[in-house]
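Notes follow once the structure below has been shown.
A protein chain is absent from this complex, but the other protein chains hold their places.
Moving on to subunit A:
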Amino acid sequence: MGVDDYELEAFAGRGAFGDVYRAHSLKHNTIVAIKVINLEETSDDIKTFVSEIHFLSSLRSEYITKYFETIVQRTTIWIVMEYCGGGSCYDLLRCHKKFSEEVTAYIIRDVLRGLSYLHNQKRVHRDIKSANILLSSDGKIKLADFGVSGEITMTHLKRETFVGTPFWMAPEVIAARDMGHDQKADIWSTGITTIELITGEAPLSGQDPRKIIFDIPRRKPPVLTGINFSENIKNFVKYCLVKDPKNRPSANTLLHHRFITGVRRHVNIIQLIKEKDEWMKTSKRKVRRPRNELQLDETTTSQMINWNFDSTRIGAPSIVSRKVSPMALDSLELSFDIPFKSSSELSSPETPLSSGQIQNDHLPSDQLSPNSSPQPAYTYTSCFFYCMKRVEERANLPSTKRAVGELIKDLVLYENDQPGICYAIFEEILKFKHVVGE
């Protein structure tokens, strides 16, 4: 087994981590999806990736994209998965604008079946949304993208992104990040996804995701209203969006809900996929490019320095010849993959948080760009760290103190990596304070 068994056919998109390609498996004569992850991008221990892959290989359910194998190709790993020819529910939704209750129930039922399997395996998906619900070419529903599921998160590659995507995120996930991140959060996201499928967008999706992070835990759960919707779906959504996770039903329970049990045997999803494929051909879409260009050629493995390993006593210095090889470490720019980019009010979260640009894009125009004068950025940033230090001092328990200390250390790391982050955080807090009028 090796990369020679596969013929890459096309770039298929960016996954939660790494680029995804459609490929032809020569051995089995099938189409597969291959995620390519460059391990050179992280200097952390790679065992997190390894456990993630072991986790994928321990799943076997028809409602979850199937894992085939992993291949090491130079500094990259190729994760070979089932290819879903029907695309994602997000693409399907963009073409059809919204789905009927029948189609919605069909999709959500299989999402729940997938979740039920996953939860039985004591795992959590954590990023349920239409973009992560895939369709096989014969219209079967498959959950995908476990990049952030389970115990491991790809934090080192996803630094600037949230774990999960804010619009679909459960209040308790936002309120207590990483505490009791349990299976019920997936149910909330399923409820939000139901609203997304039936109305065409997730609640609050017109708003700034950085603001709704604060809103979701404070607000009442979204409600599906209007005479266009049946009581069944309204009631189903209401159950999914019970705010207290303890009182929110499990996937198994929800599978018995009338909205789900009423799904007809034949839902013509294939027709919808066909129409979408036609639509995709004609509509002008932004051509997405892979994050990293694939290097398939085997370059020679000559070393960069001619070491002298001669163990006899001192002789003439060896002539140093070097081949400087290009290092692909400059590809750390990450994207924040959120649908609804068309929505005009939404300031794109994809804006890179790098110094200079952030201020131009998000600061009131009267603010001086720290590029020309570093002073304001310096002040906000130091205020921010002052506050963090205060929090550390206030901690009662040594363990809390340690945790805050660790957090500060991490913040410094990220700040150094992407200068301007702490400036932006502090500014948003100030803005927010202004919004709520405290």
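Quick note on the criterion: contacts are C-beta pairs under 8 Å (C-beta built on N, C-alpha and C of every residue); 3 or more make two chains touch, one makes a residue touch a chain; residues count from 1.
Following the convention adopted for this analysis, contacts and distances are computed from a predicted model.
*Asks:* With one chain of the assembly withheld, which option in "Mo25-like protein", "Zuotin", "Trafficking protein particle complex subunit 2/Sedlin" or "Ubiquitin-related modifier 1" matches that chain's UniProt protein name?
*Replies:* UniProt lists the chain that is not shown as "Mo25-like protein".
*Asks:* Among A:I46, A:C387 or A:A403, exactly one should touch the missing chain; which is it?
*Replies:* Of the listed residues, the one touching the omitted chain is A:I46.
*Asks:* In the whole complex, not just what's shown, which of A:H28, A:R60, A:K274 or A:R390 touches the removed chain?
*Replies:* Answering carefully, the residue with contact to the hidden chain is A:R60.
*Asks:* Among A:N308, A:S382 or A:T400, which residue is in touch with the absent chain?
*Replies:* Touches the omitted chain: A:N308.
*Asks:* Looking at the full complex, which residue from A:L26, A:V223, A:M280 or A:L413 touches the chain that isn't shown here?
*Replies:* A:L413
*Asks:* Could you list which residues of subunit A touch the chain missing from the display?
*Replies:* 1-2, 39-40, 42-43, 45-47, 50, 53-54, 57-58, 60, 69-72, 74-75, 77, 301, 303-311, 313-318, 320, 322, 325, 327, 329, 412-413, 416-417
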